[in-house]
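Each remark here refers to the structure printed beneath this line.
The complex appears here minus one protein chain, its other protein chains still in place.
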Amino acid sequence: MSILAVDNLEVSARIGTARIPVVSGLGFTLQRGSVLGVVGESGAGKSMIGRAIAQILPQGFSVTGGLSFLGQDLIGMPAEQRRMLLGRDIAFVPQEPLSGLNPVLTIGAQIDEHLARLGIGAKRARRDYALDMLNAVRLPRPADILGKYAHQLSGGMCQRVLIAMAFASRPKLLIADEPTTALDVTTQSRIVELIRDLQRSEGTSVIFITHDLRLAADISDQVLVLYAGRLAEYGPAKEIFADAAHPYTRCLQLSNPSVHASRIGLYSLPDRMPGISALGSIAGCLFGPRCPNVIDACREKTPRAVSVGEGHDVACIRSDLTARIDPPLRQAIDKKPYGASLLTVESVSKTFSMTSGIFRRTNFQAVRNINFTLQQNEFVGIVGESGSGKSTVARLLCGLETATEGKLVLAGRDVTGGDKVSRQHQRAHIQMVFQDPQSALNPRRSVASIITQAMEAAGQATWRDRLAKAEALLHEVGLPSDAALRFPSELSGGQKQRVNIARALCRAPEILVADEIVSGLDVSVQAQLLNLLLRLRSERSFSMVLISHDLAVVRYLCDRVFVMHKGEFVEAGPTADVFDHPQHPYTESLLAAVPRDFVADAARRDRRNGISPADEIV
Amino acid sequence: MLTTIVPLIGRRLIASIFILLVVSVLLFLVLHVLPVDPAAMSMPPTATIAEIEAHRREMGMDQPLWDQYAIWLVKLLQGDLGTSIHFKRSVWGLIADALPATIELAFLSMLIATVFGIGGGLLLFASRGSYAEPAIDLVTIVLLSIPEFLWALFFILIFGVALNVLPFTGRLDADLRLPEGSNFLLLNALFSGQFAIFWNALKHMVLPCFALGIAFSPAIMRVLRSSLIDVYQDDYIHLARLRGVTETRILLGHALKNAILPTLSLMGVQFGFLFGGTLLVEVIFSYPGLGSVMVDAVRNADLPIIQAVGLAYCVVVLVINTVVDTLYLVLNPKLRAQ
Partner (left out) sequence: MLRSVFRSSRVLIGLTIVGILVVCAIFAPLIAPHDPNEQNLVSILLPPAWSEGGDPSFLLGTDSLGRDVLSRLIFGARVAMTVAVLASLGAMIVGAVLAYIAGYFGGRIDALIGRAVDVWMSFPPVILSLILMVGLGVGLRNVIFAIVAVDWTRFCRVIRSEVLVVRRKDYIAAAQLMGFSHPRVIVKEIVPATLPLLITLLSMEMGIAVIVEAILSFVGMSVSANTPAWGQMVADARQTIYEAPWNLFLPIFAIFLAVLGFNILGDGLRRTLDVRLIARGRT
């Protein structure tokens, strides 16, 4: 019997007087014990599915269509009856584990509240049950954990607690909404494994929402690809992954870089997915404006989902041509000969001494004995988990922090001291692209004013000069010149990051330090930005220190890589060597965390492109 | 929990002592360096310059400032606050009489402010999104614009003069006598079984306490409302709902425990202000507390009293702050961990 049957589901938002469908015409059934992966870019409506099932929607949203859980109509049933199902038969695992737990209640109190609601009467029995649950999710020393608060645990531990609570009632349906997105790579794979194990042993049906197609293919039986709230493709996971029938699915795959093969170009989808307000203005297939296979017929009417295999549906009128979409090969212009050595970092350490009050101090060594050099036109990567000290290295290089030990030589000048002249020297040669464009762009400045802030600092430029320069830079980073007078709030995440890059380029620095500049962005936008950086290097020539927790991104861009762990470089070398033959156990654990199935896929793609990993030129 | 809280409170107390020292220096400087001449002020206008000089010597004001401060501080530590110039009474005695009255007044007022503030905050929160919300919101701004002494006068006009249902001068009716013992009148009367006096004293406190309590509650309401709104954006509220927790339980069991934290730190500040607000309320209700003593002293330029009472206000505010901080620590595990 099917656990969940969704038929022609529509979630619509009220904007002014109009009702705009955010999710539309969605249908699928979920069998007992099977896992459905839901994939799509952010804003595709993935989370809306979970919210529609619980009927807990943002203000002004409403649901129509068929939504039946074990034969009961979820939409029509009284709210109280639905509430009784939640947390019992239907359970949720959230995206942000740390904020999913109440910060002022102990873990024990929160589990206890949940168990009490499940009807476990005696306090002692609840405690025993809680301990069993925490054991089942492989948390060490469960008794201690019961007395702790969320902020005392890591993100992964919090997620385990939440998973334990979700499985406590042996639910029939589990909805996990990007349960690993906020976690470190190594933790991610363990959490996925845990959910899969529990799902198998309990026979739970799972809706696993993720933006990572690879992960979805790895864990799911069926995959549903959403685009702008509409079903693009639905079918058996392995089949979709091996043989995507919708151009969107295919493009997503091709825009995802790989840890194991760096020499294939990334497909970069133009533009971005339409937001709510733009939905009405697109005729026919919503993917049309970005689709490489689009023809006039696509614009005539919305394509219906048709079957292309057993249980495999695709909403595309030209799905037979999908397999012909190929990634671009990396061009020769990607590579530029290295020039002179620009930067030498010698045994640099950074110890923070935190003042609390006027007199008290505590010390914390964030970076320990770092060495490296950087040549002209060279891209090097620094990888490691969050908190390993990557960002501190970035800030040291830019002169936002001063090293407590060691030596920093930039373009022939020792800049370790951090005096005024050194700082000026640093500012002329190194610029930084910041991680979070939301925080990196002053919301009160126009784009042109942000980009040309360096000219403002220098002090002679007129506004007209600045505007001209801004437009030139915008053009370079692939933004229209009318963006110059807009404000950051009017830009999408990818566009903001381009502005961020343009600002760093304004003083034509020889070195860019880029700190996690693509994390949190969708793969399609990520591919756009990575290709942009390669193009810029070929056009203007600069070196880059790329900091990322995503090994694949580093593999794609960088020739050398440093693996950072607890403030130290534990492994260094050419990217291909390090990632294909890791020497340090920490590097191994990072690599092991990358979703499976992947090597095969990369090899298959390589074969198609006539390249084998051995061809890599370093 | 105790092991983490006790050192924190200890540190807080040490800081308070430091603050008190600085305050005492500041007080001393303000009253001795600034242009006013207390010796001249405390003499009749007909006094000659020689008489004033003599008086100045008598007050010890001919000595260097630091010596004067040192003498004052040493005496203070010995429990000698000096003698009132005007009343010719020990300042200790005056404060010991007045402080309990003010503390009773302030304590009841804080209770009222807390009840109204939290109750009102919950009501305000419940009204969010409704058609009445803008109107209710405007009412809170109107309430916010009425300081305690205006409430006091207003209550006197309505309940005292027009309706004549409640007394509005002093702590007791003139024909009743203060019972022996401490000046915590309510407690004293209650424990010695003098219920008539207790009842009478309570009636005298209704108007001043409500004036103070109501004046300081709108700020609490508004902060509670806005922090509840903030907290409701948080993931754990959403997740609790997805777990099937009822709305009532979400509000009382999850949201309120978080939203109370910013509210509490505001209450710490507000209660400091409230304690200062007792000054004028006491004057208006002829209530024999610290404020009445202070205002008399100010009118008579009675320096020893002004200094000592000023310090007394600080001590109480620091106690209030310490209590609120402790509560905050108890309720906020994040801070406790640091």
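Going by the order they are written in, the chains are A and B; count residues from 1 in each one.
Note that a contact is a pair of C-beta atoms (placed from the backbone, for glycine too) under 8 Å apart; a residue touches a chain by one contact, two chains touch by 3 or more.
Values in this document were obtained by computation on a predicted structure and should not be read as measured data.
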| item | value |
| --- | --- |
| Residue in contact with the excluded chain [from A:8, A:135, A:201 or A:424] | A:424 |
| Contacts of chain A with the absent chain, listed as residue ranges | 355, 357-358, 395, 398-400, 424, 427, 431-432, 434-436, 439-444, 450, 453-454, 456-458, 489, 503, 506-507 |
| Touch list for chain B against the chain that is not drawn | 15-16, 19-20, 22-23, 26-27, 30-31, 33-36, 138, 141-142, 144-147, 149-150, 153-154, 156-157, 161-162, 269, 272-273, 275-277, 279-280, 283-284, 294-295, 298-299, 301, 306, 310, 313-314, 317-318, 321 |
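Everything that follows uses one rule, which is that only the chains that are shown with their structure count from here on.
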| item | value |
| --- | --- |
| Distance between the centres, which are taken as Cα means, of chain B and chain A, whole angstrom | 53 |
| List of chain B residues in touch with chain A within their complex | 129, 234-236, 238-246, 249, 253-254, 257-258, 261, 331-334, 337 |
| Chain A - residues contacting chain B, complex | 54, 56, 59, 83-88, 91-92, 94-96, 99-106, 113-114, 117, 149, 151-152, 162, 165 |
